[in-house]
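Note that one protein chain is taken out, while the other chains of the complex remain in position.
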Amino acid sequence: MVQAQIQQKANIAAEIDEPGVRKWWEYFTFNTDHKVIGIQYLVTTFIFYCIGGVMADLVRTELRTPEVDFVTPEVYNSLFTLHATIMIFLWIVPAGAGFANYVLPLMIGAKDMAFPRLNALAFWIIPPAGLMLIASLLVGDAPDAGWTSYPPLSLLTGQVGEGIWIMSILLLGTSSILGAINFLVTLIKMRTPGLGFHQLPLFCWAMFATSALVLISTPVLAAGLILLAFDLFAGTTFFNPTGGGDPVVYQHMFWFYSHPAVYIMILPFFGVISEVIPVHSRKPIFGYKAIAYSSLAISFLGLIVWAHHMFTSGIPGWLRMFFMITTMIIAVPTGIKIFSWLATLWGGKLHLERPALLFAIGFVGTFVIGGISGVMLAAVPFDIHVHDTYFVVAHLHYVLFGGSVLGIYAAFYHWFPKMTGRMLNNFWGQVHFALTIIGLNLTFLPMHKLGMMGMNRRIAQYDPKFAFLNEICTYGAYLLAVSTLPFIINVIWSWMYGPKAGNNPWKALTLEWMTASPPAIENFHKPPILATGPYDYGLENTSEGVPLSDTEPVLSASTNSVLRANPDEPYPAIAAETDER
Amino acid sequence: MQSQTIDPAKTELNYHHKAEAAHYEEHPDFRLFGLIMFLVAEGMIFMGLFGAYLAFRATFPVWPPEGTPELELLLPGVNTINLIASSFVIHNADAAIKKNNVRGMQMWFAITAVMGIVFLAGQLYEYYHLEFGLTTNLFASAFYVLTGFHGLHVTIGVLAILAVLVRSLKPGHYTKEKHFGIEAAELYWHFVDVIWIILFGLLYIL
Partner (left out) sequence: MKIPSSIWTLLIGILLTLVSLWYGQNHNLLPAEASEEASLVDGLFNTMMTISTGIFLIVEGVLIYSVVRYRRRRDDDKDGPPIHGNVPLEILWTAIPAIIVIGISVYSFDVYNEMGGFNPHAIHQAPVSPQAMKMPGAAFAATLSTTPATAQSSLTQQEQDPATAAVRNADQIPQKQNAPGAGIVSPTIGPTIEKQSKPPALQVNVTGLQYAWIFTYPETGVTTGELHLPVGQQVRINITANDVIHAFWVPEFRLKQDAIPGRQTEISFTPSKEGTYALICAELCGPYHGAMRTQVVVEKPEAFAAWMQQQQVATTQTLDQAIAANPSSPPELTSTEFLAPYSRDMGITPETLHQIHN
């Protein structure tokens, strides 16, 4: 506990006493404060999550029985197309940007992002793009060629729907890129004095890796969609074999972005877990440098694995092998993270009553399953069997729901006090967690077997022998829908009536906790000081007068004791009394 | 320092960056850095298009496809030299403003704008006289989409140059310390030029 007190004491000068106060209607305007924008992102994306979730449950309702008896096949195809498109481009990708927007400037001691107006613009692109996409369903011509939208099918199934889809994605991609530019410039240029890269919290490293990926890969999707749009509207034949075009080129361009997209969707939440676990286990993060650099490694490797989505498309054997190897290699930095998080939990003092930690632990336990199925998919001969089956659906939902969504919830529970100045209710958070974990495993675990036994994806009707397992999946999906209710009610009620949080309810050490909750509009009065490292929990367990070396490494005080990440720059020394600073 | 408990009683404040601390209100201008990031993204769109073009080129047994009239090289070649030269011209403008020579900067910028407009005119002339249309064959489609997308960027560049010119009419708007608009327009123009060189090589030479 002494650590948090040191950090807070050092930052009394920087702190602004009055919590930030904003009127409710400011959240509906073109406001350039990163905190307002962050909340705008989070609320908007959560609403789209609910809409995407409704679509998922409609899909699962159709799939409860083997026959097509709930919606027409055309509507069904639109449902799963929109479900995926919404969840990816309107929920997980922008939710990461939302948390980053709120937290990043606070973590590095800045007053705002580098380009506040660009930041607001990036957000405001999202609601119209999303509404346009949903309107397509109401208008009667929704995209229905899957979120992958492969030509020639996507060129044949209705111009309006497909055109809306392309336009919407182009806009959302632009929003993502503008956000990434902001994050990169802010991280590189606006850190408070004394905050070198190796003193950055791991969430910042994660956002750095994510933003680099967004910058490099999203534009290639834009290029592919531009060519697709020309095929759709102008009669060109880039992807149409009747004119000599090649549908596989679209696949390359599409996946060149869409594979990094999945890392864009998980890396921020890897960062979140690296923040949540140390705080709520009261232990430093294990292997700081390894986790930091593994984010960069995943980011880089993520750019050279895309064709593992195309193993059966007709790419040469040597290319299949190359992508298999790069995909397998990505498992290594990911494994490093998982083991580091386990080692962080081990020996700590786990605050299991806090939902943030519950969701973080759930993340580790669930994501590992998705990671394992991912390595299996990397093996070409096995992928040939399970490509485009429910095995892939199982894998992707374990990593995206069990990974990203659980990570998003962990982030919500962790930073809600900072954002609103109120505490969320622990009991309902625990209920939320229990329902979510049970629901997600019920829904997605059977899908592994379904895929391997022969159920392909994107179908409304299936072989009756799969009926029983499909029923289980459907009921799990309904449970997931129900599980969001305790969360929504908790958030709304606590935002208004929850107990006040104070600056640092978790006794954490990163800089966002060194100012009021919610922070005042300018965040800090003066540049804050990092008097201790962001993960230096437990140092009060070493006492003065202890010998430099001791048989029990934890108790000795020398630099060799229990290897740790040494900062590059010495921390600035601080005066004890405020008026001496 | 990490291995000991920090004893607050024995520590001293020591800011290395006092100057920055004083100016916490305004931070240095990061806009050029932001523009560089943006141009990385723009560059990647073109890389995507170039990649697709190369893929199509490799797929087809004969490229350009049968029946495509050959592209003449004289006009586009001249246009290329025009564009490359304009990069040097716009650089002179930057050199001028760094010496506080607003008039000089305006002159060089105006010349660049003219060269840019000549480039676009040349493109349109070429389009008008080409014997193939957008949908004639795969090469034709790729040709129009690539050069058209690039031409769109040149247009934006010309507009940016003109906007800077208009702004420079206000006295004291650009000085040797503060001329982000000029640097930005110049960087963007260089970007557009480099893309054209690659494009020209791919479409006309290869």
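Letters A and B mark the chains in the order given here, with residues in each chain numbered from 1 onward.
The rule is simple: contacts are C-beta pairs under 8 Å (C-beta built on N, C-alpha and C of every residue); 3 or more make two chains touch, one makes a residue touch a chain.
Everything numeric in this text was worked out from a predicted model, so none of it was measured.
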{"item": "Absent-chain contact - pick from A:Ile47, A:Leu121, A:Leu153 or A:Ile472", "value": "A:Leu153"}
{"item": "Touch criterion as defined above, residue of A:Asp246, A:Glu275 or A:Glu512 at the omitted chain", "value": "A:Asp246"}
{"item": "Selected residue (touches chain absent from view) among A:Gly287, A:Gly302 or A:Gly403", "value": "A:Gly287"}
{"item": "Touching residue (missing chain; options A:Ile361, A:Ala477 or A:Val491)", "value": "A:Ile361"}
{"item": "Given A:Met167, A:Leu296 or A:Met453, the one touching the chain that is not displayed", "value": "A:Met453"}
{"item": "Absent chain, residues of subunit A that touch it", "value": "1, 3, 68, 72-74, 76-77, 144-146, 150, 152-153, 156-157, 241-242, 244-249, 281-290, 312-318, 320-321, 324-325, 328-329, 331-332, 335-336, 338-340, 342-343, 345-352, 361, 364-365, 368-369, 372, 375-376, 378-382, 384-385, 387-389, 448-449, 452-454, 456-463, 535-542, 554, 562-565"}
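Heads up, the rule we're going with is that only the chains that are shown with their structure count from here on.
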{"item": "Between subunit A and subunit B, centroid-to-centroid distance (C-alpha), Å", "value": "33"}
{"item": "Subunit B - residues contacting subunit A, complex", "value": "1-9, 11-17, 20-21, 24, 27-28, 30-31, 33-34, 37-38, 40-49, 51-52, 55-56, 59-60, 65, 134-135, 137-138, 141-142, 145, 149"}
{"item": "Sites on subunit A touched by subunit B in the complex", "value": "2, 6, 9, 110-111, 114-115, 118, 177, 180-182, 184-185, 188-190, 193-194, 215-224, 226-227, 230, 234-238, 243-246, 249, 252-253, 256, 526-527, 531-533, 536, 539-540, 542-544, 557-559, 561, 564, 566-567, 570-576, 580-581"}
